[in-house]
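The complex appears here without one of its protein chains, the remainder shown in place.
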Amino acid sequence: MLLAAGAAGLLAAMAMMIVRAIMGPSHYDRILAVNSFGTKTVLLLALVGFLFGRPAFLDIAIVYALINFVTTIALMKFFRYRSLAQPLATRADEEARHG
Amino acid sequence: MIAEPTFFDVNLAIDIVLLVMLLVVAGAIVRTRSLLTAIILFGIYSLVSAVWLVVMDAPDVAFTEAVVGAGISTIVLLGAILLTRGEAERGDWRRLIAPALVCVTVGGVLIYAATGLPALGDASSPVNAYVGRAYLEAAPNDIGVPNTVTAVLASYRGFDTFGEVVVIFAAGVGVALMLGFGPRASLAPPPQVMGDHHVVLRVAAKLLIPLIALYALYVQFHGDLGAGGGFQAGVIMAAAVILHALVFGLRETMAAVTPKVARSVASLGVLLYAGVGVVCMMNGGLFLDYDYLFPPHIEKEIPGWLLGGPESAHHWGQHFGIMLIELGVLLTVAATMVTIFYGFAGRSVDDAQREAKR
Amino acid sequence: MADVLAWIGGGFVVVGVALSVLGAVGVLRFPDVYTRIHAASITDTGGASLVLLGLCLISGFSLITLKLALIWAFVMLTAPVAANALANAAFGSGHKPRIGAFQIVRTDERRKTPRGTDAT
Partner (left out) sequence: MTFFLSHFNYFAVAVLMMAGLFIVFSSGNLIKRTIGLAIFQTATGLFYISLGKVTGGTAPIVVEPGSAEARELASRLDPAYLAQHGVDGVVYSNPLPSVLILTAIVVGVATLAVGLAIAVRIREAYGSVEADEIEVLSRVESTQPGPRA
């Protein structure tokens, strides 16, 4: 019962994230929405596994937590640098460049 | 359990909420003109449909959809946008009338046809009562693998899966031929990124990349027992390589996993898959008939305890056949996805101009 | 005993989900990217910790506990880093915060931009 209530709450939170992803206004808002949506998805998957009596499917939640990160970094990098191939600079690189 | 679902069935309630979310997101994709927004929304669409797949008892598919839909296809689409442009033209609204009419008509016909389908979850429908049930009953005895999806995928329908792997390989070759195998122009130095320093990201990525690769291997070898298998593991492995390229730069990644290695491994996977089939034929069976993977005089020598008790000894061929072809799938899928990523990320607009001059 | 633990675990799950919902409301209602990142990232990690702790209590000690711990570790590793990278990228591309007495300091020239002007 409590688990079902938790799943309902997570679905509501996911719906709000979808609204933010559709509304924007900036692309960073959308990336934020996707990232947060992904975290909520991980939780929902874990809950659903317990709700349906097959908690072995937590594997999928683990993979979400990992892939969500890759996607967020790809989107962030795309919007910030317009490239997928450039390395991300460190402070040391930057200081070397500016002396 | 009630045969007819009511709204207060938790399963059905989650199912319907998720489908409504899918409809809303799809509607937003139709409306938006910005391709970037469309790609982000498509990522959300994949996430929602993956949760829906878990609710619908298809964890293997959910695995694949999660990694492919939310991960790889988003990145491939971003790579394509980089080489084209981010906005779609606004069409004349009068030109939307004919497509809308077609879609409404076809959709109406489909919905009308859907009313004749068996209700959701009908255990006696032809799909569920005959072939699906037959696989479930026969697989533990024939194959000896708990995950029926893997048993059907790798053994009963092994030839079909071989075809799919060849298609993936061919698609990778196609992309590589069209876009090249990686950066051919010299990569420009990183753009001026004042105020950005990504130490946190680099450290976290260093921790995460080996973990992702390790997890891919877990998914690979756990595929007999639970959700997982070569397709999923291959895409996860490719995601690890792609994360490395995103954070440390494509050039560094290409030094570690050279395009040559990627394309050799892709062919090696297909070769391994086909090789297992040919070995079965040489031992007197049919193509991919794993019961003939080992000749009888060798199989007699294998101690039963290797696979947990003498009763499972007659599944030796099946176990090893499935493991080998899943390994082939892993190699091909991972290497193909990496090749595709190299193709998109390594191409720059300069390449096109240079080619045009030639 | 196991029953009591299950109820306590359920309580943790509900509190964690309530935190996530609050964060989602914050993402909807807050005025700019930075405040939204703030709302989302804190409640995500906090909510995830509570939910996963609750599920641990429900499941008892087994392989599942290890998997839940792994999920927790990954969420704690990825979510804050992603939020950091996102805020960093938004700041670097010249998004200016809409509330608060911020002074934008850029590392290239170390110049101070007066509040309310565009940083780009």
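Here are some notes:
Per-chain residue numbering starts at 1, and chain names A, B and C are given in the order in which the chains are listed.
Note that contacts are C-beta pairs under 8 Å (C-beta built on N, C-alpha and C of every residue); 3 or more make two chains touch, one makes a residue touch a chain.
The structure presented is a predicted model; accordingly, all values stated were derived computationally and were not measured.
Shown chains touched by the hidden chain across the complete assembly: A, B.
Residue B:Ser49 is the one among B:Ser49, B:Gln220, B:Thr253 or B:Gln318 that touches the chain missing from this view. Although one chain is not displayed, its contacts with chain A can still be listed: residues 52-54, 56-57. One chain of the complex is left out; on chain B, the residues touching it are 1-7, 12, 15-16, 19-20, 22-23, 26-27, 29-30, 35, 38-39, 42, 45-46, 49, 52-53, 56-61, 64-65, 68-69, 72-73, 76-77, 79-81, 83-85, 88-89, 91, 95-96, 98-100, 102-104, 106-107, 110-111, 114-115, 117-125, 127-128, 131-133, 135-137, 139-140, 146-149, 151-153, 157, 160-161, 164, 167-168, 171-172, 174-175, 178-179, 225-227, 229, 231, 234-235, 333, 336-337, 340, 343-344, 347, 349, 352, 355-356.
In this text, only the chains that are shown with their structure count from here on.
Here the spacing of chain A and chain B, counted between their Cα centres, is 19 Å.
Between the CA-based centres of chain B and chain C the separation comes to 29 Å, rounded to the whole angstrom. Taking each chain's centre as the average of its CA atoms, chain A and chain C sit 10 Å apart. Each of residues 193-194, 196-198, 201, 208, 211 in chain B touches at least two other chains.
Residue positions of chain C touching 2 or more other chains, listed in rising order: 74, 78, 81, 85, 89, 92, 107-108.
Contact residues on chain B toward chain A in their complex (touch as defined above): 10-11, 14, 17-18, 21, 24-25, 28, 36-37, 40-41, 43-44, 47-48, 50-51, 54-55, 59, 62-63, 66-67, 70-71, 74-75, 78-79, 81-82, 183, 187-188, 190-191, 193-194, 196-199, 201-202, 205, 208, 211-212, 215, 219, 222, 226-228, 232, 236, 239, 242-243, 245-252, 341, 344-346, 348.
Residue ranges of chain A in contact with chain C, taken from their complex: 1-3, 5-6, 9-10, 12-14, 16-17, 19-20, 26, 28-29, 31-33, 35-36, 39-40, 42-43, 46-47, 50, 55-56, 58-59, 61-62, 65-66, 68-69, 72-73, 76-77, 79-80, 94, 98. Put simply, chain A touches chain B in their complex at residues 4, 7, 11, 14-15, 17-18, 21-22, 24, 27, 30-31, 33-34, 37-38, 41, 44-45, 48-49, 51-52, 56-57, 59-60, 62-64, 66-71, 73-75, 77-91, 93-94.
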